[in-house]
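Each chain you see keeps its place in the complex, though not every chain is here.
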Amino acid sequence: MTRPKNQGNSQPRWLFPFVVTVIFCLSVLPLGRLAVTGIVSAMQGGAHQLLSDPALWQAVYDTLTTSFFGMIAAVVLGGGFALLLTLFDIRGKAALGFLFMLPTMIPPQVTALSWIGMTGPSSTLLKALGLAPPLGSPQPLYSIGGIALLYGVQNAALVYLSLRAGLLALPRDGVEAARLSGASSWQVLKDVILPLSLPGFAAGAAIAFVSCVGNFGIPAILGIPASIYTLPTLIYSKFASFGPGTFADVSLLSAMIAILSIVGLIVEERVLRGRDYRVIGLSGQVAVFRLGAWRWFAEIALWLTILIILVMPLTALVASSLAPAYGVPLSSSTATIQAYEEILFRQTVTRTAFTNSVTLALTTAFGLLAATVLTGYFLVRGRSRFAPVIAALAEIPYALPGIVLAVAFILVFAAPVPVIGISIYGTIWIILIAYFSSFFAVSLKPVVSAFRQLDPSLEEAARLSGARFGRRLADILVPLVAPAAGASVILVFLIACNELTISALLWSAGTQTLGVAIYNLDDSGSFNLASALSVLVVIMVVVMMLVLELMAKRLPKGVVPWRS
Amino acid sequence: MAKLILNSLSKSFETGGRPAVNGVSLTVREGGFLALLGPSGCGKTTVLRMIAGFEQPTDGSILLGERVLADASEMVPPENRNMAMVFQSYALWPHMSVAENIGYPLKVRGISGEKRQRKVKDALSAVRLESYADRRPADLSGGQRQRVALARCLVTEPDVVLLDEPLANLDRHLRQEMEETFREFHARSGATMIYVTHDQAEAMALATDVAVMSEGRLLQVAAPEEIYARPEGRLVGGLVGQGAILSLPSPDGDRRLLDWPAVQSLLSTREIGRGNDPAADILVRPQDVEIATEGVAVSVLSVLFEGERYALRLALADGQTLRAFSRRSVRVGDTLTVIIRSAWRL
Amino acid sequence: ADLVLYTSQPNADAQATVDGFKAANPGIEVEWVRDGTPQIMAKLNAEIQAGNPVADVLLIADTVTLERMKQAGQLLAYKSPEAANYDKALYDADGYYYSTKLITTGIMYNTQASMKPASWADLAKPEAKGLVTMPSPLASGAALIHAQTLTAVPDLGWDYYKQLKDNGAIAAGGNGGVLKSVASGEKAYGVVVDYMPIREKAKGAPVEFVFPKEGVSAVTEPAAILASTKHAENARKFIDYVLSEKGQEGFLQLGYIPARTGMAVPAGFPARDTIKVLPINASEALKNSENDVKTFSDIFGTKG
């Protein structure tokens, strides 16, 4: 009599160790190392009064409020786009979806500055309308609301992509049944579509929240003038006056951030708990609602949004790349493409940076996808007790400001790796690992929510066909979560392409990234060169997206996020 | 409520070759109960989906009384049609409990509190799912899901009820109970009902009218007795009842209902002068084939036990097959003689 | 590489410095990393924590930071022969660090502004209400030194900053942000390091830079050798180079005021002896820096 060989539950034996190893390397190791250093430093540097400093609690409060409202803004913006573009008969969906991705590519400082310019006394737009506030009047964006708004713009694509993947998995007949029940479009949305796409929604909102908690660029520009400090800006200020207690302070502040992001996660978990999102049967087609007379209105609103979040900052960017110096009024006589010549033909760093960033971003996006599909599968199907812990650990690195994560990785890797004796410090590998760690959550979220919605019988049918785990993964699971996988790859790619704060600390000769190159140019006052490089990055991304568009027919349905 | 009129309704899908529905014209009278019968893929679901407003006709129009519900250019959205439907795929909302699923159409209509609870409870007990009110659809068996879909469909007072194979996954007992429920519901509410089924016994038992479709076209509409007794054409003849269709020489005149002497003479003409006369399709129903001591000789091709009786497939001398019932088992290969009590020229 | 340099100089300047050094010392392969002062310090300290600092020499914003490193025993003393050509205030007596240039912080204004400021006090006048911007000590090392320098001036002190705050001044980001904000006309006046507006003006930007009459603060971008260096010899050569006439000439070329006595000033600057540099005591400043940051952010910060 032969005994059964292994548990019949759906995952292979190596999956749990694999997931644990991934989480250990990408999250536990750097965070743990940082914590150890923090504790050691706290003991050496004496007890710090950080916790009793009201400024800290004010910062926690400000972080929470800005992140919360930022999340709301991202959800409204990204959710609105996702709903309108996937469910309604809007014209020009592809173009709108395509353009909506791009603001993620514009560095937040650029967006912030162009918005300040737009709404401030020198705004050409407001001047033309006669609405320009007098010189010196307070800038409305220097506020909690302003920060939240820009967070929203910056993170809207996160919500858009993750929700869109959820919407594509909606069963059409469920929507139809609701309409036939007499529910108006609004009721269908509220009672059926949103609850069913809740995993995607919650994932997008959670990742947006976490991203806001860790953002540095926007509060640095918009917050500090209004005396609004968030935990990341506070951390920067600790680094600015580096002292013996700095590591302790930074670890403590990072722990705060970790707690905030875990709070966000718990909320997400609560929202999703005890519900079933498995779509029974086929979900091949998406229902399309007619907007009727509202269509014009919706289309105008969508294009207007694109204008504000993309065209205006981009115009500002292009304008400053063409200006010979900052503040010189741009006209056909003053405009010069000298910056582009300089960037393209004289600066050697440009090519290195392009190669590095594109390689890093592509490797991270696709490498992470492999890890996240497995981890996501484990989290959703695994019924493991450790699932919540693993989910939380995956999330924290993304919430930490890049500088903290980079420090953590320096702490881990500055000395040669024990046993093998190779040092990856100063090579591109350390940036890659840090990227893996930081963007793990971005990549994981949409995939997890897609798995939540999957009808388990589809996998069962494949198992009975004799397909082993790897096979099922390749043939059934990945194609079925393709929209989410596509979203995760594109998101990670977009974010990694422009990444600055991590690589700023980890780069060394020959491993400059685009973010670093732009920052360095900007920091040294070569604004026009920095702008020109930014414009080139946007152009590069647009070209890559167009290539994707050309390949779209060969890719699984729903992968290319602006195609319906 | 008013007549439901389909006016040379057509629908082509982009991906499909031939139209899924092709020029279907049909009037369902007020409070009528129409059964839609037809082979798999003939367009039944598509017709229902157009009536419900989920698909726009590519041609033709749908009217409810005077009101144009849909034509090729415009349509009333489903939520304004006051219809209810049982989907072939059930279309339950996985995030709602059974009771919530059933109560949703009431909720949307603003019925709440005690009244809604009572109605939901009634609907639950009508489908025998009282104790499952708090389950999620994913935790139900196939038949239970179907029953939830049924309950949801019947909980309101719709003008038109569309049922797409609503009993396909239920056992005989429940089927009978549910048929009873439909009948009651129909009598009570006076709603116009359209019932898609592949089970013609069910169709006959429930409907006031039976429509038969094939390959997107409407073949015949008539009352059940009528369509059973006088089917038009091979397709309807083959679909309604389990008859076998024989190809025999045309009988004289325009007699269509043939008795044994007439059939016998046709069978024998065929044996003598074959090929001369134009062939006619003659429908022979199994209950009209009687095993007797004399008659036409047949050999037994197959014998299936059906519980109540055996279903036989018999071959005539020239290889054409007949169907028959027998209370006794016979052996495959045996030779029998049968009398054909009645037959119908299609 | 034979020498690793961590610097907060702008990119092009760092490259030029390294190129000059290599030209003067052929055969030495130099690797350099540049970043903002907070970042470079975070990086360096993390490396030190991990027990494997990579840098050999530093060329970073201010003496205060190096003073701290000196006290922590992280620097290597080297008595450079070039020190003789420098003012005693510009290098550490024990030879731990040497200033290389003077980057002063003064006032820039948009040419369309109604008032032409001539002193720090002008920024607190009603004409400048809501029109002043300055870098934040959190983002810029120079800004902290500037605040510490100005508050040490008896007539100004922290009261001056309170007046600025009351006058609607804002403190945000680094010097680059200030430059953009004033050049684009969003603000009229900015507190900023000298070379930025002077360079932009040369390119045609509508800005002017003034050295206020009370005097300017200065950071001196000192160079130092790390105690843990593995290339001490090359590191010394580097120190010698940046202090040498040739090295100083290079800084001049880049548009900075060289620290070495007897050097010219770059185009666009007033004569060296007309620039009044306010003094700062590095070890004193170091002791107070934490408090000063706090006081600063209490004024501009969380209580506002």
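All chains are identified by letter, namely A, B and C, in their written order; residue positions are counted from 1 within each chain.
The rule is short, and it goes like this: contacts are C-beta pairs under 8 Å (C-beta built on N, C-alpha and C of every residue); 3 or more make two chains touch, one makes a residue touch a chain.
These numbers come from a predicted model, not from an experiment.
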How does the whole complex break down by chain label?
-> A x1, B x2, C x1
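Criterion: only the chains that are shown with their structure count from here on.
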Between A-C and A-B, more C-beta pairs in contact link A-C
So, in whole Å, the Cα centroid of chain B is separated from that of chain C by 88
Per the C-alpha centroid definition, the whole-Å distance linking chain A and chain C comes out as 35
What is the distance in Å between the mean C-alpha positions of chain A and chain B?
-> 54
Spell out, as numbers or ranges, the residues of chain A touching 2 or more other chains.
-> none
Multi-partner residues of chain C (at least 2 other chains) | none
Contact residues on chain A for chain B in the complex?
-> 171, 173-174, 176-185, 187-188, 191-192, 195-196, 198, 275-282, 290
Chain C partner, complex, touching residues on chain A are 37, 41, 54-55, 58-59, 113, 116-117, 120-122, 135-139, 142, 220-221, 224-227, 229, 233, 236-237, 239-244, 246-247, 324-328, 334, 349, 403, 406-407, 410-416, 423, 425-426, 504-505, 507-509, 520-527
Of all residues in chain C, those that touch chain A in their complex | 1, 10-13, 31-39, 41-43, 45-47, 49-54, 65, 68, 72, 110, 129-131, 133, 136-139, 141, 144, 168, 170-174, 176-177, 179-188, 195-196, 199-200, 203-207, 289-290, 293, 297, 300-304
